[in-house]
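Submitted below is the structure of interest, expressed as structure tokens.
One protein chain omitted, others in place.
Letters A and B mark the chains as written, and numbering starts fresh at 1 in each.
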Amino acid sequence: MTIETKPQVDSRSSVTYTDARLNANIPAGPIEQKWSKHKFEMKLVNPANRRKYTIIVVGTGLAGGAAAATLGEMGYNVQAFCYQDSARRAHSIAAQGGINAAKNYRNDGDSVYRLFYDTIKGGDFRAREANVYRLAELSVNIIDQCVAQGVPFAREYSGYLDNRSFGGAQVARTFYARGQTGQQLLIGAYQSLSRQVAAGTVKLNERTEMLDVIVIDGRARGIITRDMVTGKIESHVADAVILATGGYSNVFYLSTNAKGCNVTAAWRAHKRGAFFANPCYTQIHPTCIPVSGDHQSKLTLMSESLRNDGRVWVPKQAGDNRAPEQIPEDERDYYLERRYPSYGNLAPRDISSRAAKQVCDEGRGVGPGGLGVYLDFSDAIKRLGENAIRARYGNLFDMYERITGENPYKSPMRIYPAVHYTMGGLWVDYNLMSTIPGLFVGGEANFSDHGANRLGASALMQGLADGYFVLPSTIGNYLATGGYDKVDQSHPAVQEALNEVTQRTQKLLDINGTRSVDSFHRELGNIMWEYCGMSRTKEGLTHALKLIPELREQFWNDVRVLGSGNELNQELEKAGRVADFIELGELMCRDALERAESCGGHFREESQTPDGEALRNDDEYCYVSAWEHMGDPSQAVLHKENLEFENVKLATRSYK
Amino acid sequence: MKITVNVWRQKNAKTKGTIVKYNVDHVSPDMSFLEMLDVLNQQLIARGEEAIAFDHDCREGICGSCGVVINGYAHGGQQATTTCQLHMRSFKDGDEITVEPWRAKAFPVIKDLVVDRGAFDRIIRAGGFISAGTGSAPDANSTPVAKESADLAFDAAQCIGCGACVAACPNASAMLFTAAKVSHLGLLPQGQPERKTRVLNMVAQMDTEGFGGCTNIGECSAACPKEIGLHFIGRLNRDLLGASLTGGSSVD
Partner (left out) sequence: MAAALTLYRSTIGKKAIMALSGIIWYGFVIVHMIGNFKIFEGAEAFNKYSHFLREVGYPAVPEGTILWVIRIVLLVSLVMHVLMAIQLTRLDVSGRPVAYKKKRTKQASFASMTLRYGGLAILFFVVYHLLHFTTGAAHPDFEYGNPYNNVVIGFTAQPLTAVFYIVAVAALGTHLYHGVWSALQTLGLNNRRSDKLFRGVALLSGVVLFLGFAMVPVSVLLGIVK
């Protein structure tokens, strides 16, 4: 594969966008210089003046925690919020495998440019070049920062940092802390945040859920929250608001996300005017533990790093019910190695997931219900010994055994794809600002860097790049540019938002119907997985667009939320979130229907090559879909931000 | 399977709680303990009773949200397992299971099985960090860290802050939690400049929160889902005594 680059001249003037609000504000100049140049050109806030500005940060995961801590360090007056009982529990904590950085400590040919290229290609050429280049550039600083904070990354006997390889890359650039990299990075950010809380620059509000954005004169000026212990609904005003509230995989009910992960903050912002970009881009992770029954409440991911040493296979013969050990070598189909010889078991997530679905659709799936494939470590155990495998993946193997009751050292793991990450999110410009001025969005909650598919070990990188480095710079520019008045709690817009939230909460309690919140959520999840999951068709999506509004209607007439609003009421919390998921589900299906091409995690059956690979349509769909709310998801208006590739040539993504 | 659960129900922090008995039918051995509570809650909602409140989030044993005392054991007594990872296959048909919240003065009950673990956050705020401002870091490989130190630091850093150590301790002591954080940062070269003030401030905060003292019984470590070793408490003691004798100063 060759990388073609254009001569390094600025040609952004040719960029078209159909709506002035979709100006991505990408700085001019060669891609290597855009960020430094932009940092120089941005206005700064004098250190002595920073404490006069209040910044709200919603979410305390990698992006939110890092942003709140850094803004606090800089001297801003920060108000941070999380729904968990402690900032340390945000779902970034569950990321297992690692974090990419273009350090090239392995001397294996890595560079910022290669990481940039891999990420663009991994995203199936549906991400913005300038953002991705900046991400690759900052990846290097992230590792430095985390080590300085005391993150105990894996090390070699020399004392230097260790690396491993990950899906979609042919270099070893992934830094890791056993199988708990997300946990360690989050604890690093949480500790920095704690330091600022102690210093008084950050006020942290735990067990507090954001339920609306306050928009005054077209700018985001605060949020409405509900204290989840007392039920008190309150307003908070500020000069700028950052949402770092994660992704919306739980729209599928079953996903690898934490039970509390929700779209409410992003959806409320969308309803107040923030465009929602690429909602249909969801990532299905190939290595999750299969569903065991109707009681299933969530799915558990087994790190992709397992594919470094595990081999994926199914029986060649459909309906082969023999135990895996009894299936001879020549009757096994190592389908990833067969179909993608150069990447083999490390083929990117979307490709591996779809391949698993295909073999299961052919009746060659294994385990109960035939929805599973083997991930086999017997070769690696033979080659390296059980102890070496235990040292690498011990905690993952233990987790697998706890959940399934099977010993993966003895027999192969069974895995199946599950929804894991959402590349879509609120639309943001190069400054990570949404279409509501003053409303910034970081981490998984925005759409910016992963295009139509995210490579492994890139989510942690993006969250921390946004939080530690991008947002603290770009927010200063916004504040210094000014142009808005001071507001306080008495402003009519604040009162109006407060009233709306109060009424909505009361409405949920007043319905007093017959069905539990969970039953609606499960039903929505089934619709989404069936029609807007691993593969999508026009008919299916059209059908889903009939079912979802009906479900919404039923929800608002028949949901049963017991208890009151002025106490800890977990059913009430869930009800508000599910109501938003139902609306989002509809928008996702509309987006998936509109994008009649296959790209990355979005696979339209109508658009595939003769051998079943995704077929992109760059002539018609090389854009970001940005949806504007118009009162109802069915009325949402599509705006397009055209994607221009100046450095990378659009190519068919091949991992063969 | 059929299971009987005796659950602690408490409306809020101000009211008194009590144990309530519930029968749960159709329990599958593949369910997690929390999924069994989900099933029970669906039954309660159908009957018009309020669901049992319990903390949970990731349900894969890493966020540290969940945690109840099951039949007298924090997290249910299975080695290296959080409540969410405990599966019903470790119980038998007809079992009677008692479920209670963490009990400690420093962890007041908020509702049913939900407790306030803010004391842990306050201990971290007292000094559980390395003051490395964003942007000030040198190249990550500029300071090699012996693999053994990094691995041991990681062992301590795995703490998920669930509070099982406090719940299991006969004295409701938070020594293992504090020891894990002090050791994690104290074992790394980056953590040395603040090592003494860190341990003094964190222990002072720990004592202020109203946790009991450590009598080295070891129930904390046995209940810890991350199997954090008791030897870290020895390390904390060493650091604290050393720091106290030098008045927290690192220079003669």
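As a convention for this text, contacts are C-beta pairs under 8 Å (C-beta built on N, C-alpha and C of every residue); 3 or more make two chains touch, one makes a residue touch a chain.
Just so you know, these numbers come straight off a predicted model, no measurement behind them.
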Using the whole complex, pick out the displayed chains that touch the missing one.
B
At which residues does subunit B meet the chain that is not included here?
6, 8, 19, 69, 71-73, 77, 98, 100, 103-106, 109, 168, 170-173, 200, 203-204, 206-207, 210-219, 222-223, 229-231, 233-242, 244-247
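Simple rule for what comes next: only the chains that are shown with their structure count from here on.
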I'd like to verify one number: the distance from the centre of subunit A to the centre of subunit B, where each centre is the average of its C-alpha atoms, in whole angstrom.
27
Flag every residue of subunit A that touches subunit B in the complex, lowest number first.
66, 69-70, 73, 84-89, 91, 93-94, 103, 105, 141, 143-150, 152-161, 177-178, 180, 183-184, 187, 190-192, 194-195, 197-198, 204, 206, 229, 256, 258-260, 292-293, 295-298, 300-301, 398-399, 402-403, 405, 468-469, 472, 516, 518-519, 560, 562-563, 567-568, 570-571
Given the complex with subunit A, which residues does subunit B contribute to the contact?
11-12, 28, 30-32, 34-36, 38-39, 42, 45-46, 48-51, 53, 55-65, 78, 80-81, 85, 87, 89, 110-111, 114, 116-118, 120-121, 124-126, 128-141, 143-147, 150-151, 153-154, 157-158, 160-161, 184-185, 188, 190-191
